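This part shows chain A:
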Amino acid sequence: MKIRNTLAAFAMSGLLLLTGCGDSSDGGTAGAPASGGSGGAISVFAASSLTESFTTIGKDFETANPGTKVTFNFAGSSALATQINQGAPADVFASASPSNMKVVTDAGNGDGTATTFVKNQLVIAVPKGNPKGIKGLADLTRSGVKVALCAEQVPCGAAAIKALAAANVKLTPVTLEQDVKSALSKVKLGEVDAALVYRTDAKASAADVEGIEFPESAGAINDYPIIVLKNAPNKAGAQAFIAYVQSDKGKAVLTAAGFQAP
Partner candidate 1 sequence: MTLDSDEAPGAVRPGQVAPPRRARHRRVPVALLLPAALGLAFLVLPLAGLLVRAPWSTLPQRLTEPGVLTALRLSLQTATLATLLCLALGVPLAWLLARVEFPGRRLVRALVTVPLVLPPVVGGIALLLVFGRRGLLGMWLDRAFGITLPFTTTGVVIAEAFVAMPFLIIAVEGALRGADTRFEEAAATLGARRWTTFTHVTLPLVAPGIAAGAVLCWARALGEFGATITFAGNFPGRTQTMPLAVYLALETDLDSAIVLSLILLTVSVAILAALRDKWITSP
Partner candidate 2 sequence: MTPVAGPSALEAHLVVDRGTFRLDLELRIAAGEVVALLGPNGAGKTTALRALAGLEALTAGHVTLAGQDLDRPGDRLWTPTERRPIGVVFQDYLLFPHLSALDNVAFGPRRHGTDRRRAREQAAGWLDRVGLAEHAARKPRQLSGGQAQRVALARALAVHPALLLLDEPLAALDARTRLDTRAELHRHLAEHPGATLLVTHDPLDALVLADRLVIIENGRLVQEGDAATITAQPRTDYVARLVGLNLYRGRADGHTVVVGDGFALTTADRLDGDAFVAFPPSAVALHPSRPDGSPRNTWPATIAGIQRHGDNLRVQLDGAITVAADITPAAAAHLRITPGQSVWAAVKAAETHAYPAAG
């Protein structure tokens, strides 16, 4: 009985090791860079608002460049900047605001200068059907209306503060979420009546939410910069990816998602 149990334990650990070795699909270490060309694995750290569009672009890129594999790490831009500065291995960084990009370039982790590839504008996301009849920023201060904002440390939060200041609206949200997707999910769950999110986020969840435009958003547009990282394991691949993003095909995907041209 004891021998059987020991053998079983060995078999289990062996299995676990094998599966662990084989799976490298989430944002992990890149493989050996291919000699010349843009083959191999490319690791992209991108702001969470780029989730849907970059995933599509990544697939298109792999189709256009057989032999490549693009892996993404989507999170709040500030979290990504911290990870990059702490040494996380990545080839490309696409940020939702210039300030987070500055954090990375100031630390000397950028290769060259960052280029802005899209812009994003805020909209008011409300549940489908707009039950509370929100028409503009001023409606958000009505009693009984619960609003979720992003925390000011996050790019969409900083933009929201700018827009509200421009509209001279004093808004007390019920929560300051740590990334824009969380704010959006609160709207989808019906826990809040509105949230200030990016136009792209509202579009991506068009089934559950409506995006309401408001004029003051023009004063708080977020530039999205993108850069190759200095310690990129696959520099050639990184440059190819960025080139694809800025190509017509890439732009088409981004525009369809709701981004504006830079």
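Note that a residue touches a chain if its C-beta (ideal position, glycine included) is under 8 Å from a C-beta of that chain, and two chains touch if they have at least 3 such contacts; residues count from 1.
Picked so that all candidates are chains of the complex that A comes from, given by their letters.
All values reported here derive from a predicted model rather than from experimental measurement.
Between chain A and the candidates 1 or 2, a touch occurs in this complex only for 1.
Those residues of chain A that touch candidate 1 in the complex are listed here as 76, 78-79, 82, 146, 148, 151, 153-154, 173-178, 182, 186, 189-191.
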